[in-house]
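Removed: one protein chain of the complex. Kept in place: all other protein chains.
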Amino acid sequence: MRTFTCLAFAGVIAATSLMMAPPPLRVIFFGDSITEAGVGPTGYITQLRGMLPRENFELIGAGIGGNKIYDLYLRLERDVLSKSPDVVVVFIGVNDVWHKRSMGTGTDADKFVVFYDALIAKMQEKGIRVILATPALIGEKTDCTNDLDGELNHYAQLVRDVAAAHHCALVDLRSEFLKSLAAKNTANAEKGILTEDRVHFSPEGNRLAGRPARRPPSLNALRPAPGAGPGNRS
Amino acid sequence: MRTFTCLAFAGVIAATSLMMAPPPLRVIFFGDSITEAGVGPTGYITQLRGMLPRENFELIGAGIGGNKIYDLYLRLERDVLSKSPDVVVVFIGVNDVWHKRSMGTGTDADKFVVFYDALIAKMQEKGIRVILATPALIGEKTDCTNDLDGELNHYAQLVRDVAAAHHCALVDLRSEFLKSLAAKNTANAEKGILTEDRVHFSPEGNRLAGRPARRPPSLNALRPAPGAGPGNRS
Amino acid sequence: MRTFTCLAFAGVIAATSLMMAPPPLRVIFFGDSITEAGVGPTGYITQLRGMLPRENFELIGAGIGGNKIYDLYLRLERDVLSKSPDVVVVFIGVNDVWHKRSMGTGTDADKFVVFYDALIAKMQEKGIRVILATPALIGEKTDCTNDLDGELNHYAQLVRDVAAAHHCALVDLRSEFLKSLAAKNTANAEKGILTEDRVHFSPEGNRLAGRPARRPPSLNALRPAPGAGPGNRS
Partner (left out) sequence: MRTFTCLAFAGVIAATSLMMAPPPLRVIFFGDSITEAGVGPTGYITQLRGMLPRENFELIGAGIGGNKIYDLYLRLERDVLSKSPDVVVVFIGVNDVWHKRSMGTGTDADKFVVFYDALIAKMQEKGIRVILATPALIGEKTDCTNDLDGELNHYAQLVRDVAAAHHCALVDLRSEFLKSLAAKNTANAEKGILTEDRVHFSPEGNRLAGRPARRPPSLNALRPAPGAGPGNRS
């Protein structure tokens, strides 16, 4: 099994850097409003910048509110490939589920996978290291009664499967956040612990997303993508 | 704690009969398409008829496909009160959740409770013994990735709360069916074990719904509803 | 044909008063957020208060944001019947349509009619004069491309049919607003002429809703409801 699951972004990125071209490693975080907020004062990308040596890592936020998987697909060239990153962290899925209910324009499960596959293929063929993150939360209740829990679990599983199929490192935020809430949210609150509003991370949620891995990943898990050359910025 | 949870319909109904007027006890099953199918050849009501002595119990199906809580409310007089039942089993909730997605006309959680409260009040003030059943399944997958799991858990919990608030006996089908699937659906199939089509009971599902309780409920749990007189058919 | 269509609220209410008990006539406006805002500084109820002699008319707002037809049904006793009005203006329907899309909990067309029928029956049997208003707008574009135009037309027609069936006066806001927009919204704007936000009335929209009828309705159209006695406050 080549997929590799890590506790949070810091560990995966740090481990990735060990195998790649000299610094700074350019990392793009590609996602929705959660990632858009990730570069704010308490955002997870901002926190990662504080943790990782600046001379070694250039962390770039590329989140746009409301984005679904096919929005990423449509703006891949402009917002990612044109910037020649070494690593791209794809963190998407909340709106693909949520918009089914709120706007009638969520993403079919099978199309979610098709677009995700195509997105990864386009990056991997440029030699970009791709890291996937599962969608974390839509509601914090711990008794599995958040309205979209079933579907969010479903799409998180799709992301895990996609990561495995493409040999991508995986940051399983859904799993990590659920574990954390089991301990911290004994009152079964709907929001306010790891999120501000059921979806967007609180400072505590951003800390959890960004925190360093306790168990450093094995380097083998981070071997180059199949058929990929070295970094694409020579 | 006055609410009383039983494994399935047979036990609750049998226990109820011990405290009530001489036979036959008239029991109406009030619900949606699952109950409509309940009087079919392998239906759960048909199975109950085979289990309970005919001279003691008259079991009447009053299920209509597509019904939500407010449909029951609107046809209560015509289909239930006019028939002077001793006991009414209310088994509703699947469409209140499902139609949110399929038709845009599901039931708000707070209105689900308001209508349920009103429904029970109207029956209890006639001295009818009311038994509630939680909605069982929309999808049989056991890893909590059925799309509507979160919301179905939510509404099942609402039914449990309503039962407690009105001192109604509760047949917690959701809980029972999940327990059964944990053992029987190790392949994580979407349907085909307890349902035919993710929702409507298979013969096996009907058996589970109708089976006698292994632990007979305590009689105390079935004491008359507050302020209720004896049976309403004197 | 006994249904009576008038241009706006003022005319219908004024005409109604001619046939009823001595002043002041108590009129309750029963609806959703549009009616809730109707008592604001530029609201349509406020404007009506300025137009109709205070000694003859007591105008009461009873709008609650987010209400659908069955919310009115559920709070009829508390918010309307308990106040013994002479006239009730029912202005509902926008959320019954809108929430289908935004929340998955709109109202089925057939249930919309069933609850509306029941609502009117309960008021008419108390001798209350009932006036219905059609839902006005969800979007102001004039080329029939507002996303919910088809469905809003559908539900407006249901209100017209219900008014006819119960011999209620009708204020056909939908029809009036569309006529006004045909003249004023030649740029096909989505909002900003009669609404602030596609739904809630601008000062201009409130003026249109409240303005006096140009053609006073015939008194015959306002004859007492079948079987109704005189006003219910003796």
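Letters are used for the chains, namely A, B and C, taken in the order the chains are written, and counting of residues starts over at 1 for each.
In this section, contacts are C-beta pairs under 8 Å (C-beta built on N, C-alpha and C of every residue); 3 or more make two chains touch, one makes a residue touch a chain.
Owing to the predicted nature of the structure, the values given are computational and were not obtained by experimental measurement.
Asker: Out of C:36, C:71, C:96 or C:151, which is the one that touches the chain we can't see?
Answerer: Considering the complete complex, C:151 is the one touching the chain left out.
Asker: Pick out which of A:103, A:121, A:165 or A:182 touches the chain that's been left out of the picture.
Answerer: In the complete complex, the chain left out is touched by residue A:103.
Asker: If the hidden chain were put back, which of B:63, B:85 or B:104 would touch it?
Answerer: Checking each option in B:63, B:85 or B:104, the one touching the absent chain turns out to be B:104.
Asker: Please output the residues of chain A touching the missing chain, sorted low to high.
Answerer: On the chain A side, contact with the omitted chain comes from 70-71, 74, 99-101, 103-108, 111, 114-115, 118.
Asker: In the whole complex, what residues of chain C lie against the chain that is missing from view?
Answerer: Output for chain C: 100-101, 104, 139, 143-154, 157.
Asker: Could you please point out the chain B residues that touch the chain left off the display?
Answerer: 101-104
Keep this in mind: only the chains that are shown with their structure count from here on.
Asker: Mind naming the chain pair that shares the most C-beta pairs in contact?
Answerer: Result: the chain pair A-B has the most contacts.
Asker: Distance from the CA centroid of chain A to that of chain C, rounded to the nearest Å?
Answerer: So the centroids are 50 Å from each other.
Asker: Starting from the mean Cα coordinates of chain A and chain B, work out the distance between those two points in Å.
Answerer: About 42 Å separates the centre of chain A from that of chain B.
Asker: When you check chain A against every other chain, which residues touch at least two of them?
Answerer: Within chain A, the residues that touch at least two other chains are 101, 104.
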